[in-house]
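Would you mind keeping the following structure in view while I ask a few things?
Every protein chain except one is present and positioned as in the full complex.
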Amino acid sequence: MFALSDRPLLEHPLVQSLADPAAGALVTFEGRVRQQNQGRAVTRLEYEGAELLAANEFKSIEAEASQRFDITQLHCVHRTGMLEIGEIAVWMGVLAPHRGPAFDACRYVIDELKKRLPIWKKEYYADGDSGWINAP
Amino acid sequence: MFALSDRPLLEHPLVQSLADPAAGALVTFEGRVRQQNQGRAVTRLEYEGAELLAANEFKSIEAEASQRFDITQLHCVHRTGMLEIGEIAVWMGVLAPHRGPAFDACRYVIDELKKRLPIWKKEYYADGDSGWINAP
Amino acid sequence: MIQIEVTYYAMLRERRGLSAESIQTEAASLGALYDDLAGEFGLPNKRQHLKVAVNDQFVSWDSSFAPGDRITFIPPVSGG
Partner (left out) sequence: MIQIEVTYYAMLRERRGLSAESIQTEAASLGALYDDLAGEFGLPNKRQHLKVAVNDQFVSWDSSFAPGDRITFIPPVSGG
C-alpha cells in the first residue's frame, strides 16, 4: 500500500500498521533530506506528487515485488510539501517470512520508486538559488 | 554500538538515537518471533546472551562493516529473556550517505551477527516440548 | 474541437503558472497536444523527456483522447 502525506511520515497509519504473525523479518528504508547534494549546500526541499497516478504505479511495483520475492506486506509513504534537513522524505517497510527476500524486495521497490513514481523534488540552496531536480 | 536488553527493543535508547545530518539513508532490520519454525508451532522463545563477549564481537563486525561500506552510524540491540510471538528479537539500524551501502551493511551485519554473536535461542513448542536451537 | 482538462506538476506547473486548466483543442494525439501547449506557453521540457497519462493511467504519446479526459504531462521524476 502507498500514500502521499504532507505530515511527518512516522506518524502515518501505514508506518504503524505493518504486522503479520507469520513474518520473521522487517526491513525498512528511510530516505532523509541531506544537507548537501552534489556539492551544493541544501537548506530545504519541496516534494510534489501526482497522487492517483503514483498510487497506480506503486501498485504495479508492488505486484512485481510480490511476484519476485516471498514477502507478506509492503507499505510505503512519500512526503509532500516543504521539508527541513534530516526529515524523512520516503519511508517503506517490507515484512517477509525470512530476511533475504525482505532486503531484496525493499531495495527493488525503492529503486523502482525513484525511477517511476510521478514525484518531483525541488532543492533550495544556501546561496538562495533553487531548482527542480532532473529539470532540463 | 551494540547492547543486549530484556525490555521491548523499540524503547531502547540505541533505537531512538540514530541521527546524522549527513545521512541520506536509513535501513533497519527487525527479526521477529515467528509462530512456527521448520514446521513446528512455536508458542514463545527465550534468548540468552554473553553480554561482554557479544559486545566485543559486535565491535569486530562493526569495524568490518565500516571498512567495507560507506556508512556513518550502526546501532544494534538484541533481546534477552522470554519473548512472545511477534515480538522483536533483534533490531538494527544503519545510517549512510546513500542507500546502497546502507542496505549492504545492514545485511552484512545481521548475517555475521547470526553466525558469530554468543547469543542462544530456546524454542517452546505448542506440544509442550522445548529446546535450544543448534543443540547437538 | 473538444474540451479536456490538463494537469501540470513541478517545473511544468511553475512555467505554466497554474496546476490545471480546461482547454479546447483540435490536436489529434497527445503528442500534438503537448507540442501545441509547449509552443503556446513556453513549457521547458522536450517531449522525449516526458511521459503522459490519461485519467491517471500512463499511455503512449500517439494515443488519442476523448472529451472530458484528464491529461497529465509527467516531467522527469525525482522522488525518494
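Observations on the structure shown:
Each chain gets a letter, A, B and C, in the order it is written, and its residues are counted from 1.
Rule of thumb we're sticking to: a contact is a pair of C-beta atoms (placed from the backbone, for glycine too) under 8 Å apart; a residue touches a chain by one contact, two chains touch by 3 or more.
Nothing here was measured: the structure is a model prediction, and the numbers come from that model.
Taking every chain of the complex into account, the chain not shown here touches B.
Residues 31, 47-50, 52-53, 56-57, 78, 89-90, 110, 113-122, 132-136 are the ones on chain B that touch the missing chain.
Note that only the chains that are shown with their structure count from here on.
Centre-to-centre separation between chain A and chain B, using Cα means, comes to 24 Å. Across the assembly, chain A contributes residues 31, 110 that each touch 2 or more other chains.
Among the residues of chain C, none is found touching two or more other chains.
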